[in-house]
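Note that this complex is displayed minus one protein chain, with the remaining chains in position.
To keep things simple, chains are lettered A and B as they appear, and every chain counts its residues starting from 1.
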Amino acid sequence: MSQFRQCPDTGLFFHKPAESLMKANAVAGAVCLLIGGILGLLVILTRWPAVHLLPADAFYMVLTAHGITCLIFWIIFFEMAILYFAGSTLLRSRLATPRWAWAGFVLMIVGVISTLTAIFQGGSSVMMTSYVPMPAAPHFYLGLILFAVGALIGCFVFLGTLVVAKNEKTYEGSIPLVTFGALTACIIAIFTIASGAEILIPTFLWSVGYISHIDAAMYRVIWWALGHSSQQINVSAHVAVWYLIAGVLFGARPMSEKVSRAAYLLYILFLQLASAHHLLTDPGISSDWKIFNTSYAMYLAVLASMIHGLTVPGAIEVAQRNKGLTNGMFEWLRKAPWGNPVFSGMFISLIGFGFLGGISGVVMGTEQISIIIHNTIYVPGHFHATVVVGTTLAWMALTYLLIPVLFRRKMILPGLAKWQPYLFGGGMSIVAIFHMAAGTLGVARRHWDMGFAGNPLGFEYPGTAYLLMGIAGVGGVIAVIGGAAYLLITVGSLLFGEKLDASAGILQSFGVPLADSVYSTEKPERLPMAPAEAVEGHGDSGFEAPGTFVLAMVLLVSFVVYYFINWKYLSEVWPLS
Amino acid sequence: MTSFMPPAQRIWWKVPVGRQEIVWILIALVWCLIMFFMMPYWHVYGKQNISNEAYQTTPAKYQAKVQAMIDKYKVREETAQKIPVVAPPAGSDVYLLARLWQWYPMLELEKDKSYRLHISSMDWNHGFSLQPVNINMQIVPGYEMVVTVTPDKSGEYTIVCNEYCGIMHHTMLGKIWVK
Partner (left out) sequence: MADETSTQDAPEEKVPVMQQIIDNPFLLLFLGIALPTVFYTLWGVMEVATIPVAP
């Protein structure tokens, strides 16, 4: 019999098996973040020229492990928790086939162990991309395949939950926007994982000797349908988290359901094409293919991101103005709860993703501009802005929201928590900005020694490049301190935080549900549609969120200026044709 | 009334959209179209485009071409490893190969002259990263790419490998002199 508990603070309903799965996945994610964060520290301390910590072989091993643990394991575990939350909790539905979900979870864990074992045995320092024909151990690929299959099961459990919720009529009308955003992430995840299977299964067979040859160019095309799309899952999911946090903290409603959902539809249709970003300087692929795919079919997915960039803060602004914060353009923002890590984390994530990650991503994904950026350290700079400042910080903000609600514990160290998003977001923004700057000077990514020790030819990057890499190193250390603070606060709260529920013991924090008495076998009341506003629609009265519009225009101007600066840089290199 | 509840209207598609969003969507759309058309525009009017000319090849076949060019146009040797330096005539086909952990051979080119530069890898993926001009290309084993280059400034240029290719990756350098 389905069992539900209602969170007395938020009114959210948790289905018992879904609740355990969310906890287990979130905790597994946090463990991966811990591992990945330590590895990240070792990477940044090696790339900081004055420190240059690790020897070459250890550096490449650690870099491989850092990339896979952070970009894949940490983020996808957390995404599984988000899917179960958006499917079961937000729809007040029982989770479909919890046993399958657990099987998926176990597969993911086994996959993590297998791949990390392979890497730390030393024979699989092939980077996250594992381009053939550079070989890795068979259990490196096998672990990734198992992890992907586990995640795929999670996606189907989410889809199954949508079906259950619809059939059992647990909600009225259409699914909530946040759930729709999770659905978008789930769809992109399924494409991602299917692409991963297409390429990693043959590669695994190659590594054990059943297949003699895998074409290196073909591998790159299909691998990037996995490698880049996996980061597009994050985009869809963290935008959903932004909407969720705006809704929880401010009671913000989407400015327009139609606009926000249509923007998500553009993600579903076009976002995945951007896997082409990585192939713009590859041999033999036509410019037609490159231009069409790299631009997400005429930048329609960029359009979607620009729409979310307006509607998320816009929704907050409208809600704040309705509460009376109507002075000037920005009183709504000035008087936002900047001391609440849920808000500050979410807002830094939004700004960092838009200004740093979004703009740089589109610029470097321009067919010709890729020539001056491909494989330089600009690339890691860019994706630390999207995936770390953007996604990871959004996950952190969400955790602060969920510790009391899901785990029924009060957060410890509120003073530190207040500062954590600034430390982490600030430090990581420094990493992103200064890596991008060093990249424009040509510094290579995935490179142990920018001084080229041991080569008789001799070449030195300009002194500025060393300075920039050093500053990035400082930023990285700050970010790691911010990340450590996050883990300290969250894990500490699970272990030692004040219990908000009599039954919330230690085990309850790590995947075991709360005591039976908290749950009721009664079905939750049907989730009603949001109450209608007095005046529906926006009438014709002009701009309801003028401050947000100003911010959006600032983004656009920065975007335009930076875009053409890069064309200018490009026009100065040797003519090529 | 929030983002995590079902929309307030059963038929939300027909709720009118506010003017602010419409204006922003139009502005953003125009910008997206400008960015899109910049790429074909640059193919026609810009000078920096990577051609898509490429061929499937094999290490042995490609190495033979490289050797033939070296035999014809070698001018001297550099470093203790005696890496040949080649000065091919303007307009000719120039063959550069990437292998663990070397760019081979070294090239001497003339300023403002065009060359058909062929590049391929003998083993794994490599990254052609010409410094300090900062031109970067992916070099994939089994494929020979052809790019017409026109060095427009004289000086000494270094080819860095910027695709990870194993433990000595950081020592993989090559040279191009432009006179």
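As a convention for this text, contacts are C-beta pairs under 8 Å (C-beta built on N, C-alpha and C of every residue); 3 or more make two chains touch, one makes a residue touch a chain.
Keep in mind that this is a model prediction, so the values were computed, not measured.
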Taking the complete complex into account, tell me which visible chains touch the one left out. A, B
Please pick, from A:7, A:106 or A:268, the residue that touches the omitted chain in the full complex. A:268
Looking at the full complex, which residue from B:57, B:114 or B:150 touches the chain that isn't shown here? B:57
For the chain not shown, which residue from B:11, B:44 or B:80 touches it across the whole complex? B:11
Options A:115, A:130 or A:174, residue touching the unrepresented chain: A:174
Logged for chain B, residues touching the omitted partner chain are 10-14, 54-57, 61-62, 143-144
Across the whole complex, the chain not displayed is touched by chain A residues 159, 162, 174-175, 180, 183-184, 187-188, 190-191, 194-195, 198, 215, 217-218, 221-222, 225, 229, 261-262, 265, 268-270, 272-273, 275-276, 279, 283-286, 289, 292-293, 297
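Definition applied: only the chains that are shown with their structure count from here on.
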Cα centroid separation between chain A and chain B, in whole Å? 29
List of chain A residues in touch with chain B within their complex: 56-57, 60, 90, 127, 131, 133-134, 171-179, 215-217, 220, 243-244, 246-248, 251-259, 279-287, 291, 295, 298-300, 302-303, 306-307, 310-311, 314-315, 362, 366-368, 370-376, 440-442, 444-449, 452-457, 459, 461-462, 527-533, 536-540, 542-546, 549, 552, 556, 559-560, 563, 567, 570-571, 573-577
Chain B to chain A touching residues, read off their complex: 1-10, 12-13, 15-21, 23-25, 27-29, 31-33, 35-36, 38-40, 42-43, 46-55, 78-81, 123-125, 127, 129-145, 147-153, 158, 160-175
